[in-house]
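Removed: one protein chain of the complex. Kept in place: all other protein chains.
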Amino acid sequence: MERLSFRKVSIGLTLFFTAFLFLAVATLFFVPSPSEVVRSLRSAELLFSLRLSLLTSVTATLLVVLFGVPIGYSLSRFEFRGKSAVKSIIDLPMAFPELVLGLALLLLFGSTPVGRAAADIGVQVAFTKLGIVVAQFFTALPFAVRVIYTTFEGISRRYELVARSLGYSELETFIRVVLPMARGGLFASTIIAFARSMGAFGAVLILAGGTYMRTETLPITLYLNLSYGNLGMAITSGIVLVLVSFAAILLFEWLEGGRKVAGS
Amino acid sequence: MLEVENLTLSVGDFHLRGVSFSVKGRDYLTVIGPTGAGKSVLLEAIAGFYPLSSGRIALEGRDITREPPERREMSIVYQDYMLFPHMSVFDNIAFGLKKRRLSRGEIEREVLEIAEELHIDHLLHRKPGTLSGGEQQRVALARALIVGPKVLLMDEPFSALDTKTREELRSLVRLVIGKHGTTVIHVTHDFEDVFALAKHVAVMRDGRIVQFGTPEEVFSRPGDEFIASFVGTNLLRGRVEERSDGLTAVRVGDVILYTADEAEGEATLSLRPEEIILAREPKECSAQNVVPVEVAEMERRGQLVWLSLVSDGLSFRAVVTPNAVELLKIRPGERFYAIFKAKALRVVK
Partner (left out) sequence: MKGITALALVFVVLGAAVAAGCIASGGHQQEATKRFSGQTVVVCSGAGLMKPMNEIISLFENETGAKVEVRYGGSGEIFGILETSCGCDVFVPGSYYYLEEAAQRGYILNGTIINVTKHIPVIIVPKGNPAHVESLRDLAKPGVKVVLGDPKACAIGRVAEKILKNAGIWGNVSRNVIAYAPTVNQLLVYIATGQADAAIAWEDTVTWAQARGKVQVIPIPPDENSIKTIPTAVTVCARKDGHLTVAEALNEFIANHTSIWEEWGFKPWSG
């Protein structure tokens, strides 16, 4: 009896939450008039920020995967001094707000030796598109590393040992055995990195300035237009963000599904 | 052929403490011992997966201590198969060959050949996940053997299989190993593997090899109390003389013993020490085996007394209570009759 009512309550809460979330997202689509959305979509500002968002997010995602795979692998497979400290530090940006991350990066690239060294070789991070990529990279990396690490942890070392004994070097084994087996996890981490990069706001705002039509990514467009009082534009950029995230998830499900069918 | 000297290392909670032994070509060494004794670590250390704290490994006279696993010419087979799930059975078997400069035709021929030997030639196009445990382990064996390893390392290869499959696979392994002339080191906790396959046995405890010898040596003359209680049983070798009334008569040394199991030719028998009763007179009783013995040694360990008994060309151990020692006045040099049932004497090979 008690189990039954608990079951009902749980399902009820689930349905209520889903309905509420769905309603909220649906409102986003139906509050503005269609003509307003279309006009916003065609505006130079939105096209600019969509293009910039995609460009920087793809770049950041590639970098995240490029760094995340060796990081996740070494955390999973190798023992080295200070490993547990390294793990906590990498996880840190997940725990504190993006704004703090943005501020920390701004300070780092300011008047510290790192910042001066970057400036000396002509690398300008603050207020630039590079700054957007840097902010997105640091926002997304911990999440991707977490997924990649878990993926590698789930693959028994013994597969690698078997491959090694059959004549394959460490690197060959990694490429021929570990990477293909980690495919699903790597794909998931890519999608997560992309979604985090697309949605990165606080860190991007602080480090890249959030300047109109210059360092304006989609979340910044949303925020700027809220400030401008241009609600139609703000909502439209919200819609575009939702659609891009949704497309990413669909792509993920589709490719994952295809992989599973092919695997059986 | 393979010489292991003073192997010492630590991996997590597992340790090897000065392990030394050697095996000759075509030898079949089984490694037994309680959980956590370091059996698997020993195997993986020989394969080169861990850096050694100290020690030396030589294969055919060549020092391979510092060689990476890929240059040791050893293959490994694990309990849980470890077939690459993203490759077909064919690609799994061919995996080791692909590192060699062979034509596609040669690879296909060799894969097919070994697959036929192991009766998996009809599975080559399948993915490993769709195979039964026994099939997967045969694929793993094929993958390990196809490269012609100098040493085949097996870590509890049959543990995950049911009894019937296990027996089938044991005889298949014996056949294939014999044909390829492979040297094998086989870690197991199943004495059936020892009885069926081993030429030598190493008993491990706490990262050390505490006894090394033939199965008969280890099982019938265990080196110490720990090994005796671990192996538990006597192992006797004999020749089948005749069979009648559901009993098989086996000559062991100069004594005829009766077993309820069926056997032919050479037979290995197992007799647990606690199944043996000692008596001053050869009483008429339902037990079929009555063997005159002399007490060679006796030793009290805990609540039991262990006896070493010898008869004509036959020696084995028995265990009795201190009470029985008092009643029967058991002393070294005294003569008794060892009495046990035909059902207590099991044919293990």
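Labels for the chains are A and B, by order of writing; each one numbers its residues from 1.
We adopt the following convention: contacts are C-beta pairs under 8 Å (C-beta built on N, C-alpha and C of every residue); 3 or more make two chains touch, one makes a residue touch a chain.
Computed from a predicted model, the values in this text were never measured in an experiment.
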Touched by the hidden chain, restricted to displayed chains: A
Options A:50, A:63 or A:106, residue touching the unrepresented chain: A:106
Full-complex contact with the absent chain, from A:38, A:231 or A:251: A:231
Touching residue (missing chain; options A:126, A:163 or A:203): A:126
Interface residues of chain A (partner: the chain not displayed): 24-25, 27-28, 103, 106-107, 109-111, 126-127, 195, 198-199, 201, 205-206, 208-212, 214-215, 218-220, 222-224, 226-229, 231, 234-235, 237-239, 241-242, 245
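Keep in mind that, in the parts below, only the chains that are shown with their structure count from here on.
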Computed distance of Cα centres, chain B from chain A, in Å: 53
Of chain A, residues touching chain B in the complex: 156, 158-159, 161-170, 177, 180-181, 183, 263-264
Residues of chain B defined as touching chain A within the complex: 44, 47-49, 68-70, 72, 74-76, 78, 80, 82, 84-86, 95-96, 99-100, 127, 129-130, 143-144, 147, 149, 153
